[in-house]
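The structure appears right after this line, and notes come after that.
The other protein chains are all here in position, but one chain of the complex has been omitted.
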Amino acid sequence: MIDKIKTADEAVAVIQDGASIMVGGFMACGTPEILIDALVRKNVKNLTIICNDAGVPGRGVGKLLTNGQIKILIASHVGLNPEVAQRMNTDVEEDKLECILVPQGTLAERIRAGGTGLGGFLTPTGVGTIVAEGKQVLNVGGRDYLLELPLRADFAFIRGSVTDKFGNTTYNATTRNFNPMMAAAADHVIVGTCNIVETGEIDPNNVVTSGIYVDSIVGGEKQWQI
Amino acid sequence: MIDKIKTADEAVAVIQDGASIMVGGFMACGTPEILIDALVRKNVKNLTIICNDAGVPGRGVGKLLTNGQIKILIASHVGLNPEVAQRMNTDVEEDKLECILVPQGTLAERIRAGGTGLGGFLTPTGVGTIVAEGKQVLNVGGRDYLLELPLRADFAFIRGSVTDKFGNTTYNATTRNFNPMMAAAADHVIVGTCNIVETGEIDPNNVVTSGIYVDSIVGGEKQWQI
Amino acid sequence: MADIKEIIAKRVAKELKDGDVVNLGIGLPTMVANYLPEGVHIVLQSENGIMGMGPAAEPGKEDVDIINAGAQYVTINPGSMYFDSAVSFGIIRGGHVDATILGALEVDQMGNLANWIVPGKMVPGMGGAMDLVVGAKKVIIAMQHTQKGRHKILDTCTLPYTAIKVVDMIVTEMGVMEITPEGIMLTEINPEYTVEQVREATQCKLIISPGLKDMEF
Partner (left out) sequence: MADIKEIIAKRVAKELKDGDVVNLGIGLPTMVANYLPEGVHIVLQSENGIMGMGPAAEPGKEDVDIINAGAQYVTINPGSMYFDSAVSFGIIRGGHVDATILGALEVDQMGNLANWIVPGKMVPGMGGAMDLVVGAKKVIIAMQHTQKGRHKILDTCTLPYTAIKVVDMIVTEMGVMEITPEGIMLTEINPEYTVEQVREATQCKLIISPGLKDMEF
């Protein structure tokens, strides 16, 4: 079997300036810090980051923001990281952040659509609001829905609790959040995980993310305070 | 807490002639036979059954077919139950079965959409085939997709392996198939399960179907040979 | 101030029935769980991935893998379940949440809601709010009737909508209002206020229910 286990620096070596990266986590709970830290060291720039939120300063994608690596952030909520507003409003062109806000359920579903080969889906969320601007509205059964399109990325950073050597992964508690959808929706998937076990050690009924999605596995991820 | 545990006959007592019922299972693997048997005893007629397939004679929805209870069958495959073809082609009007064939992935996704409040989704499956007849075709990113609509039912028959008293359910191995989507897509959900345990006994990381969907729990389901 | 919040939270708690699946917004709505009537047990959904959330974790006993949507460490009750964000919003959009309780910047007489953005000033993002108010069976706004003297219950929202025609009920320290096809109807009034005071604190027309009662809390 192909050996997928790498160091964090080896795993992120493939990522270049301008890449799009999906990052699992909700307020950094379920974000693979070990991969974020390696990406800060690699210091690639002009990244498009897709993540539920902007983390907090010093945690999760907040570190990439502080380091000036993010050009576009696609997220549902950025209010708990004051650096987002600062960077959105800066006059320094090269520090300027573009922030695209997407309702949380729509963001999750768009990523799911991206990973499952759907061309889009109809959601009632956002009808009549500024979220609907520029989008097709379809009426089904007398109700209006927005047509929302799939979302994919070049890379996904996934945070596992237990991962076997094939890449099969489980997530503990609320660390799961966006990780499973992102693992299916990126061309190249890197898992930062707390525990690496032998292939076959996870009960096949309880695997959440299949190893077929996983390109690299990085051990040594820890449980972090927010 | 509300007591959801019933006998099979009590649980199906709410079902009347003409009801629509989603039935979990793939070739009857993962079909709650204990509920099917109770429905045969109740002998309600003119049912619309939504199930991956027609089971086999003497197993799963095949029993309802033999007993002349199904008017409309929505399924992806009916080839392994010869009674389907017989009933589709019968001259006896009251025995006549209408069979609506849906691609398996589209069927699963339509049921998921029905349970998750989506107005529909775009799938590449069926483009250019008779499945596309009467359906809207949308082009997204240069590729054609069919707009497929959500599917819901009055009732769902779910087959659990382990169910706690709140209704949280796990499925063993390939008995899972359509059960999780159906549990969310019906107005009234009955689980026939092999093992009833106390609420809280199932690891919350491993629950597949939330008890919030479940109206009745019937114990005593067995593991059946096909 | 704490008293006002308590009044609101206590009154909202009476809207919940035993077995209801409920999503509570950050802040005041979170307090509702403390005032449930005897015999009423609700199932709390947290949109980041919990069904069956329990109280906040005791200091020193936090499990860092268990947070709520407000990024606080919480506990879970027996019979709980974790899930991913697509499943979570499937539950929400699919109408499986009986009630969502959240605050508002503005509500109008059509039941339109604005609570996520003040353009040029506060752009935190909508998070899960747009999905929650569209998907939940009942949308209850729990808020102070006015904000520093500024009206919040209006003819028409001035801020960008979170969603249109979604609000079912507004509970403030002054009373309980239901959104009807004819407009906003005051159904209960806090005896500490007069109808005239409520009218003054409300920008839009206020229909007074023929069966207007004292607000229970």
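Order of writing sets the labels: A, B and C. Residues in every chain begin at 1.
By our rule, a residue touches a chain if its C-beta (ideal position, glycine included) is under 8 Å from a C-beta of that chain, and two chains touch if they have at least 3 such contacts.
From a predicted model like this one, the values you see are computed outputs, not experimental measurements.
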Result, missing-chain neighbours among shown chains, is A, B
Residue of B:M1, B:V14 or B:M88 in touch with the missing chain, whole complex considered: B:M88
Considering the whole complex, which of B:K4, B:K63 or B:H77 touches the chain not shown? B:H77
Quick one: which of A:A75, A:L118 or A:L146 touches the chain that's been left out? A:L118
One chain is left out of this view; which of B:I5, B:V40, B:V127 or B:V140 touches it in the full complex? B:V127
Could you please point out the chain B residues that touch the chain left off the display? 26-27, 29, 52-53, 75-80, 85, 88, 99, 101, 103-109, 111-112, 123-131, 161, 171-181, 208, 223-226
Contact with the hidden chain only, please: which chain A residues? 1-2, 112, 115-118, 164-166, 168, 184, 199-200, 204-205, 207, 210-213
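Note that only the chains that are shown with their structure count from here on.
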Taking the mean of the C-alpha atoms as each chain's centre, how many Å separate chain B from chain C? 35
How far is the middle of chain A from the middle of chain C, if each middle is the mean of its Cα atoms, in Å? 29
Give the residues of chain B touching no fewer than two other chains, as numbers and ranges. 117-118, 204-205
Check each residue of chain C and list the ones that touch at least two other chains. 82-83, 89, 92-93, 135
